[in-house]
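The next block holds one structure in the form of structure tokens; read it before the comments.
As you look at this complex, bear in mind that one protein chain is not there, while each of the others sits in place.
Each chain carries a letter (A, B and C) given by its place in the written order, and its residues are counted from 1.
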């Protein structure tokens, strides 16, 4: 192996730059060359390349976003797109490809792997909805961003004695919503993994009001419903007057937390190790503190479970 | 003068607690007693009081929101409400009242003043839309909060090469939007003080796109239109596909910045000075570095102008 | 079991308040009463108590430090002190005690346990030097605080092309220094677990200088030597002119990160679970995502190892 390609794909996540830096420097340390493709698979197909050196990844470890930019590629979903990508990789003399992204990005990498091309994935998404790793890169930073925003809302909520609904990201998973709810000491959390029960929620809110609780925070995962829909339904069903906030793309940006900068550095180093050991078609993850390579398709085929005690905690601690 | 009342009213703003602390300690330093009313004029009418001591305001200087809580009072807008409030102030042996809030809160204070009751106002609102002071308490913190959120969006905007619309608060004024736009290096800003020109905006966006600018940030003050309305109109008129974020109540919370903690401390001390000098019916503000008491009604009757060079700067620096 | 005592002891750590809140609310949820002792074992001996309710722990989840205050107790190290503490616990009708702190605090708890009194420990220290848990409460926040400070230094270091030495806490362990070094992308790290080699360090610094590297950051754990001693030795041995910064107690304060707020909440809930199950003489920790109770003495008797790949990463990524 002489030359490694790298790209970031799908939604950006804090720590992607730290992972790019770690892959690049680990590869160079092991006498490999590194080529970056810009805008994910789009840049691979378009030949939008940039050679990466020790110094070109200097100073990026703390920057949000991704210096290689990212995109979702419609073309790469189709078999002919994948074959064209394989063609490009050969034209650029790339011997292996490192893909940083979520499960959509990994399906593309898996398609390349099935055509015999060496790939290794690094899980980068704030949603944390991937098996094979305890945490994905960006999840911890997004939790901290959500927490900091919610703390600010709490100031106003308690000053005005109000009910606030906070919509957080997470696609079809509730990891981010649940973590933010426990961290922020929210009174209620709605996540896709638990069937939504409007009556139970209204009962809890009425009960809290009777006990003199002057303000409440409800965290709602975008996978359940939008904050504005919940606002309407709370008004209609229970007569509750709530303010809403949609954290949105704020959760995707910012400097990576210490946790994410370290995770990204370790997984970046681990991805190069996996390449050198010939562990192709894998994703590197951190499981119980160890860097482990698992089959890349397990990242979406296996089910990742929420910590079982966390949901109960919201009810117990939000009293 | 022996006993001073204090309340916070209207929307909360970071630094209100620092002002409460400064009023309380300055008053006690000058051998006055201090009584707090909770939930603004509502608490005054309801007799919801709390005596304030040196230690009861310890440790609050950095807390967002207001320990006295706040509310908008429908009752106090009416003459009979004001008379009832005056009655309560006499029942509690209050000799003068300090009101921390925006222009709505000051109209209530002015009504008391016209009935002969000694009042002094401290301008506390993130909107900065009050004459008689270069800055209101909370404005600087809100600018920093908006800036930090926008910086995070910039990460994603530049990674995905997108157009983002950010709606910031400010009621009918553009101070917050304009400050945030210059601070964040936004490409465009829409404020109520400048007539909105859809064609001009679209032209600028097209021109930027032609020049290869991969992403743009537009800051829109809530007083112009909502971000979602602007999103629709940009789509309809110019075919632009924009993401939106509404910063909302996040801008109201958080620990006060150094600037706001100092401003609140100085204005709190200044309010007690004004009371001791018999400068009733005034608002204390900071003008060119000095603490100055002006007639309270000037705070909404006079026009506060935007810095003339700031608007031009957005165009010049956002190229 | 009807009444539970709780205290924080030793050095304070961010998240201790979140743990106090979680223990209190979980206990009350399970129909137990909760009594707090102020200033650690000192307050136990002095009978400095405060009953804790659902609302008295409201709003503390994000505050740094500990609402119960903390202290190191000389008296409680001696057998007669422990017996006196036991006496007090009986006087207050305490059926079990939850101790939040580091290994020194746990030795005291173990002494009570050996006298037959039910205790459960919650590991709270920024040093992370305790076995039986992947992370102690406060470690993640301290890493983030160190990272944020080091990032600011990096601005000046790169603007002035300088060598900076940063001394971080951690007592006799290098967890905090190593994590901060990887997170910050530091060029070198000195930790107590690795014998210090002055010649090797000077060689690396000379080599970096020859390669044109304009600035470098060295992280030194307080357990190795002080930054000022290292500064002198670098000057004497290699002629290097370095600036120093000692992060000091800044690392101990601040709002807990999302990770620490969640960890503290889970361990607080887990400590009450352990009490209810009769798992006395234990420490609750988080191992591979699960909340686990281990013998409390294992927290200092067992050896906790650094992640083996982290040290190598500093060399590989700091090139």
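As a working rule, contacts are C-beta pairs under 8 Å (C-beta built on N, C-alpha and C of every residue); 3 or more make two chains touch, one makes a residue touch a chain.
It should be emphasised that the depicted structure is a prediction, and the values quoted were computed from it without experimental measurement.
Visitor: Check the whole complex and report which displayed chains the hidden chain contacts.
Guide: Result: the unshown chain touches B, C.
Visitor: Thinking of the whole complex, not just what is shown, which of C:3, C:107 or C:243 touches the missing chain?
Guide: Of these options, the touching residue for the absent chain is C:243.
Visitor: Check the options C:2, C:160 or C:235 and report the residue that touches the missing chain.
Guide: Considering all chains, including the one not shown, the answer is C:160.
Visitor: Among B:8, B:26, B:128 or B:156, exactly one should touch the missing chain; which is it?
Guide: Answer from the full complex: B:26 touches the omitted chain.
Visitor: Touching residues of chain C against the unshown chain: what are they?
Guide: Touching the missing chain: residues 8, 12, 14, 39, 63-66, 69-71, 145, 149, 151-156, 158-161, 164, 243-246, 248-254.
Visitor: Spell out, residue by residue, where the missing chain touches chain B.
Guide: 21-22, 25-26, 28-29, 54, 59, 61-62, 134, 140, 143-144, 146-147, 151, 158, 179-180, 182-185, 255, 257-259, 261-262, 265-266, 269-270, 287-289, 291, 307, 309-310, 312-313, 316-317, 319
Convention: only the chains that are shown with their structure count from here on.
Visitor: Keeping to the contact definition above, tell me which chains border both chain A and chain C.
Guide: Common contact partners of chain A and chain C, which must touch each of the two, are absent.
Visitor: Measuring centre to centre with C-alpha atoms, which chain is farthest from chain C?
Guide: B
Visitor: Using CA atom averages as chain centres, what separation in Å is found between chain A and chain C?
Guide: One centre to the other, that is 28 Å.
Visitor: How many angstrom lie between the centres of chain B and chain C, each centre taken as the mean Cα position?
Guide: Here the centre of chain C sits 39 Å away from the centre of chain B.
Visitor: Nearest whole angstrom, what separates the Cα centre of chain A from the Cα centre of chain B?
Guide: 35
Visitor: Identify all positions of chain C at which a residue touches two or more other chains, and write them in rising order.
Guide: Touching at least two other chains: none.
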